[in-house]
Structure formats: C-alpha cells, structure tokens
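Below is one structure; the comments refer to it alone.
Only one protein chain is missing; all other protein chains are in place.
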Amino acid sequence: MIIARILGTVVASQKDERLSGKKLMIVKPLNLDGTDQSGYVVAVDTVGAGFHEKVLVVAGSSARLAEGNKDVPIDAAIIGVIDSFDFVQN
Amino acid sequence: MIIARILGTVVASQKDERLSGKKLMIVKPLNLDGTDQSGYVVAVDTVGAGFHEKVLVVAGSSARLAEGNKDVPIDAAIIGVIDSFDFVQN
Amino acid sequence: MIIARILGTVVASQKDERLSGKKLMIVKPLNLDGTDQSGYVVAVDTVGAGFHEKVLVVAGSSARLAEGNKDVPIDAAIIGVIDSFDFVQN
Amino acid sequence: MIIARILGTVVASQKDERLSGKKLMIVKPLNLDGTDQSGYVVAVDTVGAGFHEKVLVVAGSSARLAEGNKDVPIDAAIIGVIDSFDFVQN
Partner (left out) sequence: MIIARILGTVVASQKDERLSGKKLMIVKPLNLDGTDQSGYVVAVDTVGAGFHEKVLVVAGSSARLAEGNKDVPIDAAIIGVIDSFDFVQN
C-alpha cells in the first residue's frame, strides 16, 4: 500500500454500471517526509475520507476486496484514513 | 485508475477469439494539468468513448471485470468517459 | 496491452511441465512511432505470430486467459497480430 | 519478492474492517549491498517482525495468501524475517 493525500475528484456520468455511486478520488502518493511524489492515481474511496486527508491506498486486484467493491472494475481504493505514521530513517 | 485520452485504434484480424468485436483503443495517460504523459496503453473500450475524449482506464486483472470482458485476455479497459476532474494542488 | 515486435525465441528444456510445447518469444515493446522501447519481455505466442511481426501483448494474470494457457505459469502472452494502428498525436 | 527493512508504522483508526488488528509497517526496499533503495511500501506484518529487521516482502494479490489475510484488501505483506542472504556478484 502507499500513503497518499486526496487532491480532488473525477466526475464521469457515462461509465461502467458497477461504478455507479462510487466516489472517484484523485490521490497523490506521498514521500515519507510528507512531500508529494510525482504522478497521481484515481482511487475509489471506501472509508469516507475527506479532502487533503492522508490516506492508505491499495492497488491491483486487492482494491476489489475493499468494502463494497466486489466485482467492481477498479484497480485502486482508499482503505484507511491515516492518523499518523512514524519512522526512523536510520 | 488513470486519466487518459483516446489517441487511436489498433486493428488485428489474427487474434484471440475472445477479442473478437472488441474495440482496441490506443490511449495516452494524462497529467493532472491535461498534458500528455509519455508512453501509451492499448485498452478495450467498454463504454462507447469517442476520439480525444478523456477517459478513465483500469489496468490489471480488474480490466476483465469491465462490462462484457469476463475471461477475455486483456489487461486494460476504458470504464468511463470523464466529464470533468477537479483538484487543488496545494 | 502493449504493441511489440517479435525479436527472437527462448529455448528451455528444463522447465515447468505446463510450459511444454509453448513458444517462448522475446518481444520488444514499441513506441507509437514504431521505434523500439528499451527492455524486452518473454511472452508465450498464442496466435501463431511470425518473426518481426507487430503483435499485441497482454501482461499479468490475464496472460493465462489467452487461448490454451489456463493455469499455465506465465505473465505475458501474444494475443494478436497487428495489421495496423492509427493515431492522431494532437 | 524483495528484501526490505522495517522503518516504521502507520496508524489508521478509520479503515476497512478487515484491516482491524493488522500491523501496518513502513518498509524500505534494500539493495543487495544493504543500502536503501528510494521509495517505501506499507506492508502488513504477518510473521511478528521487529524494527530494523530485514524482511521478505511479497506484493500484489499474493499478499492476501499470507497467513491470516484471506480476502483482506492489502497488496503487500511481510512473509519472512531474513537471517542472511548471500550472493556472488560475478
């Protein structure tokens, strides 16, 4: 999984039926020092995360294991809101 | 998922039977500022997207969950036409 | 999927039983202008593609959905011979 | 799999139910000379690994095969504590 922050949203009215009602969020992967990585991912929010919150994002087939996404054609899901993370670099 | 735009099509007459009738689109991943990323992906269109439209592309095994692609040997599918996307960089 | 061209073959006599009889092809991913990308992939040919032909290659678990490869331990398969591809860069 | 070392932990109280009780570890991939690679991964510890230990990390759908993680939405898991690794560069 990666640590990311929520940057925005995607609106798509013409889409796969199973995406109906899903919140498509643009998330930006973060470095451990809190700075942005390059790139972004569109992930389905499954935990009611808010803008700019740091979130845990799962990628690949496991995104479909996130609550309410069985058989939904997604490859990334927000599965947690991060309270804090601690690490010792050395 | 990624945001991409439709660039072109691939024609292949000698192919896996389950690809029969599938629209093979060349899509270009986009940055959030709307510029092209390098590289491209060949994805099956499952939502009737048009040329140059911005689309949502799912990759990996989840592409097979896109409408009508169960057990089809694909690793990327267009699952939505993007009306708009909004984000706040900072 | 990616567009690639067939560059060569791999011979392995000591191998997983289910690879028996499979054609292991070395393929080179192509840019849209027809030039080579760096790197290569070893993919199982499932459509009878010939040397130097442009082919469509699927990666990941979906390679096992290619004709005749159910439960075969492969992560890349040639699933089409490309007749042509068209795109408009801008 | 990759060789990594445990750098820290992630705390998330609002999360997918199946993540309940899982230890979310920040791990840093290592080069073979023992130096850090760039980047990091958040992986679920399934073997009781300790801080700064070198561990074996599995990614993708196979992370769900790690002990106790069936149907848990994760894409990386610590599946071993590494005692030693040996290699000859040339």
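To keep things simple, chains are lettered A, B, C and D as they appear, and every chain counts its residues starting from 1.
We adopt the following convention: a contact is a pair of C-beta atoms (placed from the backbone, for glycine too) under 8 Å apart; a residue touches a chain by one contact, two chains touch by 3 or more.
Note that this is a predicted model, so its numbers are computed, not measured.
By the touch rule set out above, chain C reaches the unshown chain at residues 7-19, 24, 26, 40-43, 51-52, 60-61, 63-64, 71-76.
Residue-level contact of chain D with the missing chain is found at 1-3, 32, 46-49, 56, 58-63, 65-67, 77, 79-89.
By our rule, only the chains that are shown with their structure count from here on.
In terms of their C-alpha centroids, the spacing between chain B and chain D amounts to 32 Å.
Centre to centre, using the average C-alpha position, chain A and chain B are separated by 20 Å.
Multi-chain contact residues of chain A, defined as those touching 2 or more other chains: 60-61, 63.
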